[in-house]
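All protein chains but one are shown in place.
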Amino acid sequence: MQTLKTLGLAALLAATSGLVHAQDLRIGLQEDPDVLDPDQSRTFVGRIVYASLCDKLVDITPQLEIIPMLATGWEWNADGTELTMTLRDGVVFHDGEPFNAEAVAYNLNRSKNFELSRRKSEVSSVESWEVVDDTTIKISLAAPDATLIAQFADRAGMMLSPKAAEEAGEKFGLNPVCAGPFTFKERIQQDRIVLEKFADYYRADEINFDSVTFLPIPDTTVRLANLRAGDLDMLERLAATDVPSVMSDDGLTMEKATSLGYQGITVNVGNGDRANTPIGTDSRVRRALSLAIDRAALNQVVFEGAFAAGNQPYPPDSPWFNTAFPVPERDVEAAKALLADAGFADGVDVEVQVANNPVQTQVMQVVQAMAAEAGINISLTAKEFATLLSDQSAGDYMASQIGWSGRVDPDGNIHQFMTTGGGINDSKYSNPEVDTLLNEARLSNDTADRKEKYDAALAILQEDSPIVYLYHQVWIWALDNNVLGFVPYPDGMIRLHGVSMTE
Amino acid sequence: MTAVVDPQVLADPLPPRRRNRAWEKFRRNPYALLGGAVVAFFLIVALLAPILPVPGPAETDWSAVRKAPSAAHPFGTDEIGRDVLSRMIWGAQASLLAGVVSVAIAVLLGVPLGMLAGYLRGWTDAVISRFTEALLAAPFLILAIALAAFLGPSLQNAMIAIGLSAMPIFIRLARAQTLSVMTEDYVESARAVGIGHLGLIRRYILPNILPPIIVQSTLTIATAIIAEASLSFLGLGQQPPAPSWGAMLNIAKNFLEQAPWMALYPGIAIFLVVLGFNLLGDGLRDALDPRDT
Partner (left out) sequence: MLAFIGRRILIAIPTVILISIFVFTLQHLLPGDPILVMAGEERDPAVIEALREKYRMNDPIPVQYLAWAGAALQGDLGISLRTQQPVLELIGGKLPVTIQLAVMALIIAILIGIPAGVLSAYRKGTWIDWLANIVALSGLSVPNFWLGIMLILLVSVKLGWLPASGYMPLSEDPMQSIKVMLMPAFVLGTAIAATLMRHTRSAMLSVLKSDYVRTARAKGLRERVVLVKHALRNALVPVVTVITLLFGELLAGAVLTEQIFTIPGFGKLVVDAVFNRDYAVVQGIVLCTGIAFIAMNILADAAYRVLNPRMSDQ
């Protein structure tokens, strides 16, 4: 009897100690990530997985300052054409391969020259590199590029194991090998991605989980239901309309951060025949549209006031926001006056294409109702995203409701859209003054100088308004009360360093 | 059967007594009457939509977003403050239209093809049958989704997509019915007497295959209404701000906790309309079925 009791107790202890140690964090995602190869990947959710899988050369603080990660220091030469990076010593990849300057060189080459790499434009300024020694690499640029360091804080700076990447080639995504806090264990499409703690991680003491499971659950209601039921420990992109219910729930916590991106209405001002419309040819009509919208009410109705109203590529709390042009209040009279000025006192018709998902269509219906009061008659065409993108790119649209996920460096939110011939300039807006300002802003590493140039460009853009900015998404996370130490970042990433879960 | 056929019989294949009996049976069948009543109710509501005393379906009210049912809004308001009752009434138009038009497309395309296959047989039959089998091999909804995606999201395109996807059912039905009617004695006799192809089709085949086609049409309208709701639910049917029950459900699922009425009423409406058509179809089948149990 005594032995039985002792055995029983021992078994219980063994079982419970096992429970305490095998901590798995379950995170609910909005979508299933695409291919798990940082050079080929293009989804936002993919980056969330990388935050735990692949460390980068540098990282950011919540205030968007660049801090060391795999690189411990960096220095520009006098004219900004040479970047010398000092790398961290003693770091290994998940397969045991050493992280060194050779590895960085391999990665730069892959990002730049691998035919399917989506990172080419991000590192386009890089011309060549030189491996000085194991922990030093010198990167030479064709021309100064202030955005490069910020690019290294994202996918372009994620380091893959050269051995694994060489072996797998384009199939790297099926079994990614990086240098992050967790290693890749398994992936079941549209069901889950499982990562396991990497014992030899250089900051292993900051990681408190044995495994992380990412579960894509597209339906926001179902995702929240899972969190409430305890099947998830945290989720990303809580629906704004669920915020009140989560706030009043004692068992859940909520965290927010304004994103780096924006949502707006892109107007076709020069992309083919369909630019010959009142709204496409006259900036007064575009400004009237902007004035007719009550952004605060839009935010309130659709997002319960949780998002941020916007009128520039940068959110109002961003250091790059031009404070000379605050987000305007609604002014229907001024809008009507502008329209009358432009010769459309009787009203004007605008066709807007929008992605056929509930949130965006809701936003546009509200805008439609508001604009109608100023005499702007909006008709909506809902399209699947793939079609929307094609039509926009080809100029087959009058106005298009679309957004941008946002980049750490201010150049990333404006250059490609507003410069003549910019890669994603679907409105085909072209203004030589803006071109000069934006191109120069890229070259300088002086923040004050850049701010001046962006402010000047933004002032011009307020007049021309090729994009009518509507709002900035706010990343909202809902967590179980026992998840501690989570820090919200404006890039929307879930960094697990310092995060722990009590039982 | 006498050797000489009475021309009156030839001209009038369904004896009048039989037709009256069908109506009698229909009238006495409680399911059929219930179904008919439900369908009629929704039809009337849909037709009267413009003159009913409810706010417009697109009238937004920022201060009344997602309000629970009350005197002012008997079914509550939706995510941008529109009256749910009003949107349901106007949505009835979209759903019923979708149901009827889709089936009309399916019947107008499918029945002639099926009759052709059954009448001519041989190579025509083989080709049409293979084509029909191929269409039937793809699950109905998936075919509809693909077609709707191809044509672009809109109510009209959804109706075309559903109609085309339902067409094979009618091809097969018309073909089978045509084949069985062709073997009937009176058709043999008619051919012997020398009545031409068109006459045969018009006077003998068509009237005799119509009853099961009517029954199938009614039942397919029910399926089509659910299909339209499904497509709208996926974002491929009626586009906002025009109301559609399926689209309303698509938005409503995001607000299940805060505003369950947004999901409850459109769902009940779809259920009732479809139930009505199913009951009607059942009643019609019982009434028109010569092999009564």
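Letters A and B name the chains as they come in the text, with residue numbers starting at 1 for each one.
The rule we apply is simple: a residue touches a chain if its C-beta (ideal position, glycine included) is under 8 Å from a C-beta of that chain, and two chains touch if they have at least 3 such contacts.
Being a predicted model, the structure only gives us computed values, none of them experimental.
A.B. asks: Can you work out which residue in A:E170, A:D249, A:D331 or A:D464 touches the chain that's missing from view?
C.D. replies: In the full complex, the listed residue that touches the missing chain is A:E170.
A.B. asks: Write down which of A:R228, A:K256 or A:H497 is the residue touching the left-out chain.
C.D. replies: Reading the full complex, the residue touching the unseen chain is A:R228.
A.B. asks: Pick from A:N276, A:N377 or A:S393: which residue touches the chain that isn't shown?
C.D. replies: Of the candidates A:N276, A:N377 or A:S393, A:S393 is in touch with the missing chain.
A.B. asks: Hey, which of B:I51, B:A71 or B:A137 is the one touching the hidden chain?
C.D. replies: B:A137
A.B. asks: Specify the residue from the set A:E122, A:E236, A:D294 or A:D411 that touches the hidden chain.
C.D. replies: A:E122
A.B. asks: Since one chain isn't shown, list which residues of chain A touch it in the complete complex.
C.D. replies: Counting only chain A, the missing chain is touched by 34-35, 40, 42, 115-118, 120-122, 170-171, 173-174, 188-191, 215-219, 221-223, 225-226, 228-229, 231, 383-391, 393, 404-405, 416, 423-424.
A.B. asks: Write the list of chain B residues that the hidden chain touches.
C.D. replies: 30-31, 130-131, 133-134, 136-142, 145-147, 149-150, 152, 222, 226, 229-230, 233-234, 246, 249, 252-253, 256-257, 260, 263-264, 266-267, 270-272, 274-275, 278-279, 282, 293
We take it that only the chains that are shown with their structure count from here on.
A.B. asks: Chain A to chain B: how many Å between their CA centres?
C.D. replies: 46
A.B. asks: For the complex, which residues does chain A have touching chain B?
C.D. replies: Within the complex, chain A touches chain B at residues 219-221, 239, 241-242, 244-245, 297, 300-302, 356-358, 361-362, 365-366, 368-369, 380-384, 387.
A.B. asks: If we count contacts the way the header does, which residues on chain B are in touch with chain A in the complex?
C.D. replies: Going through chain B, the ones touching chain A are 58, 60, 62, 65, 79-81, 149, 152-153, 235-236, 239-241, 250-251, 253-258.
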